[in-house]
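A single protein chain has been removed from this complex, and every other one stays in its place.
Note that the chains are named A and B in the order they appear, and that numbering of residues resets to 1 at the start of each chain.
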Amino acid sequence: MRTRRTAMALLASLSIVAAACGDDEKTGSTAVETTTADTAGTDTTTADTAGTDTTVGVETTVAGETDYMWTPNAGVLAGAEGQVNIVAWPGYIEDGSTAPEYDWVTPFESITSCQVNVKLGATSDEMVQLMQSGEYDGVSASGDATNRLMAGGEIAALDLAEYTSYVDVFAGLKDKVWNSLDGEPMGIPHGRGANLLVYNTEAFPDGLDSWSAMWDGGTVADGAVSIYDSPIYIADAALWLMATQPELGITDPYALDQTQFDAAIALLDEQKAVSGQYWSDYTVQAGSLVDGTVLAGTTWQVVANFAAGEGAKIETVKPKEGATGWSDTWMLSSQASNPNCMKLWMDWISSPWANAQATEYFGEAPSNAKSCTLTADPDHCTKFHAENEEYWDDVWYWTTATEECIDGRTDVACVPYTEWVNAWSSLRA
Amino acid sequence: MGECVELAPGLNPVESAGEASGPPQPFRALNRVFRRRRRVGLLSLLSPPVFWMLFIYVGSLVLLVVSAFFALDPISQKPTTTFTTDNITDALTDSSATRLFLQTVLIASAVTIACVAIALPTAFFVAKIAPRWMRRGLMVSILLPLWAGYMVKTYAWRAMVSPAGGSQFAAEGRGGGGFLQSALGWTPGYSKTAVVIALVYLWLPYMMLPIYAGLERLPSSLLDAAGDLGAKPLRTFRSVIMPLLLPSIAAGSIFTFSLSLGDYILPRLVVDGKERVMFGELINSTLGAPNQPLAAAYTIWPLAMIILYLFAMKRAGAFDNL
Partner (left out) sequence: MRTSLLSRVVLGLITLGTLLFLYTPLWVVARLSFTTTKSVSWPAKGWTLQWWREAWKTEGPRDALVNSLSVALAATAVALVLGTLAAFAMQRFTFFGRNSVSFLWVLPIALPGIVTGIALQNTFSRTIDLGLFSFRVGFGFHSLVIAHATFCVVVAYNNVVARLRRSSPNLLEASADLGAHGTQTFRYVTFPLVRSALVAGGILAFALSFDEIVVTTFTSGSGFLTLPQWIYANFARPKSPGVVNVVATFVMLMSIPIAWLAQRLGDGGVDQ
C-alpha cells in the first residue's frame, strides 16, 4: 500500500511539474536567438535562384512601424470569427517558425485577430480530399485542384467588393479557366511558378539545360533522380514526348488521347531505371540534395533554397523543352465555418507587402503588381518573369485532365484524371 | 491458494447486521432487482460496451464496405449514389494490388517471426535467469522505447539507414550516410530490408510483454521437474516451454502482424518513396486521390486477412493471454 501511495504521489507531482514547466514560456523571455549557422549564409549565385540571406524588404515609417499597404474591408473585418483553418502548400503560410524573418502571419493575426491554423497539403490530390471533408475554410489550390473543387461545389463564389487587393493583381492572372466559373471569379490569384530542374553542380559542372538526364539516363545521375510523386507528373512525361516524339501529335500535356497517354506511361516505366526517389515531402528531397544522393530532379524553388541553405551544391533551371508549372489561387470553401477570416486572409496574402514576402520566400512570381517594388531582391520580379508573358509560353500550368480534350479536339476522347490516378498507382506499385 | 484481502474500513459485518441502516432508498431497490434477475445484471453490465462496439465500430466497418459499392464522379471526384461493383472487382482482381498485398503479408510474417526470435531468448533471460533485483529494471528498459513515440522512431530509422551519397557531390561534411553507414560501414539503405528491421524495432516491446508474462507464470518447479526426469534444456524448451508459451506468442503476434500489415507511414519514409512496399500505402494514396469508394474496396483485403488471423490465434489460445 505504501509503495503505491508514494507512486501515486510521484505521478501527481510529475504532472504538476510538467504543467508548470509548460506554461513557463508565456511570461519568459522573448529574445529570439539566431545563430550564425542560420538561414543561408551560402546562396547560389545563378539567375534562377532567389537569395535568401537578407530579410525581405519592408517599408518602414519614421516611428519604426511597417507599412503593410493593406486596409481590410471594414464590413468583413467586423465579422471576423477569431480563427481560420486553411489548407496550404508548405511554405505559403509562414509564421516565423521556419526562420524568424519569414513571417507574414503574425501581422495578419494582430490586425484581424484571426488565428491562422494551417493544414499542409503535399499534393493537389491531398488538398482536394481535405477540402471535400468540409472541415476547412479555404485552400491555396493549384489549377489541377481548382477544377475538381469547383465541379464538386466545394468553392464559394466571390464578391469582389470585399477584396481591396484584387484591383492590383496582374490582369494576366485574372478570369482564367482555373480560377473562374461561368465568368465569375472563384478565387484570388497568389502567384505562379514553374517546376524547375535541379541538378548537382559537382555532378554536372557544365550545367544542364535539358530534361534529358531525367529521361534518357546515361549520366552520372542514373539512379539518383528525384521525381515528384503525384499523378500530375504524367504531364511532365507528355511534355518530354512533345519535344522528342512530335509524331505523337501532343499539343497540350494535359490533353492526351489513349495512344498518347499509353506512350507517356511507357516512358514513365522506363524512367524507373534512372529513378532514385519519388518525393512529396520537402525535407526528404532537400536532405537528399544535401547528401548528394539525389543529383537531378524536379523541384520547386523553395526546396532548392532550403537545400542550398544547408550547403547543397545545386542550381535550378527551366529547361529548353519547357516545363509544367502552377498558378495558384486562394479559394473560399462553400462550407467554411470562418468565412470572414478566410476572406480577410485572401485579401491580405494578395496585398503588396504580404504577397512580396510570400512569393519571394517561395521563389515564384507574385500576383500583385505592387509587390515588385517591395521584394528584398529588386530583381525578383524580373528573375521570376512576373511581367514577362513570353516566359510562360512554354510553361504548362497544372490543370485537371478531362474526357473532353482541353486542346479542343473533338474527334477523340482524352484520358480523364481518374485514369491518371489509377495509372500512377499501378506504376508506383 | 487462499487470498487475503484487506477488508476496507467501514465494512464491519457485526455492525451492518445489527443496524437498520443500509444503502439509500433507490439503491436498495436496485440491489433487489439485480439480485433477483441475474439476466438484468448481465445485460446492464454488457450492454454499454457491446452497444459501443457494435454500433460505433462494427457499424462503421459495415458502412465502409457498403461505401465501396458506389461509383465516383469523375469530374468532382466525390462518391455518387450510383451503385456499382466495379470498385470491388478492381480491388480484388487487380494484379499489382494482389501482388502488393502478398508482399505485405510476407513482410508482416517476417516481422512477427523476427520479433519472436528476439523476444524469446531475451524474455527468458529476464524472467528466469536474471537475478530478481535486475528484473524490474530490465523490463522497464525494454518497455521504455514504447513511450518514445511512433513518429520519432520512424524518423530515427530514416537517419539510421540512409545510404552514403557520393561524397564529392554532398555538402561539406555530409554524404557519409546515416548512423549505420558511418558506424558499421554497412546499411540496408532505403529498402524492404530496412522496412522489416524498422518494423521489428517498433513492435518488439509488444511481443516482449505477453511472452514475459507467460514465462513469469511458468513455475520454475515445472522446469526443474523436466530436468529431473532427464530432459536436456533444449528438450525442455521444445516440449515444456514452447507449448505453454504458444498462447502468449500468439497474443503477441496479433500485434506485430496486424500493426505491420496496415502500416503506411514508415514504409514511405524508410524506402524514400522509391517503390510502394506495403498495402497500407495503396489504401492511403487511393484515399488521397481522392477515391474513397475504391480505397474502401481495398480495405477488404486486410479486413478479411485479420479476421482469419484472429480466428487462428483464438484457437491457439491467444485471447486468454492478451
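Throughout what follows, a residue touches a chain if its C-beta (ideal position, glycine included) is under 8 Å from a C-beta of that chain, and two chains touch if they have at least 3 such contacts.
All values derive from a computational prediction rather than experimental measurement.
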Given B:112, B:248 or B:292, the one touching the chain that is not displayed: B:292
Quick one: which of B:71, B:143 or B:316 touches the chain that's been left out? B:143
Touching the missing chain, which residues of chain A? 3-4, 7, 10-11, 14, 18, 22, 24-25, 28, 30, 32-33, 35, 37-38, 83, 85, 90-91, 97-98, 117, 119-120, 122, 133-136, 281-283, 286-287, 290-291, 302-303, 306, 309-310
Sites on chain B contacted by the missing partner chain, in the whole complex: 3, 5-8, 10-11, 13, 16-17, 22-23, 27-28, 30-31, 34-35, 38, 41-42, 45-46, 48-50, 52-54, 56-61, 63-64, 67, 118, 121-122, 124-126, 128-130, 136, 138-153, 155-160, 162, 173-174, 176-179, 182, 201, 204-205, 216, 220, 223-224, 226-227, 233, 236, 254-255, 258-259, 261-265, 280, 283-284, 287, 292, 295-296, 299, 302-303, 306, 309-310, 314, 319, 322
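Here is the rule we go by: only the chains that are shown with their structure count from here on.
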Cα centre of chain A to Cα centre of chain B, whole Å, reads 37
In the complex, the residues of chain A that touch chain B are 123, 125-126, 128-129, 132, 147-149, 151-153, 200, 202-203, 229, 231, 275-280, 284, 287-288, 290-293, 295, 310-313, 400, 402-403, 416-418, 421, 425-426, 428-429
Enumerate the contact residues on chain B facing chain A in the complex. 72-78, 94, 96-97, 99-100, 162-172, 174-175, 177, 269, 272-276, 282, 285-291
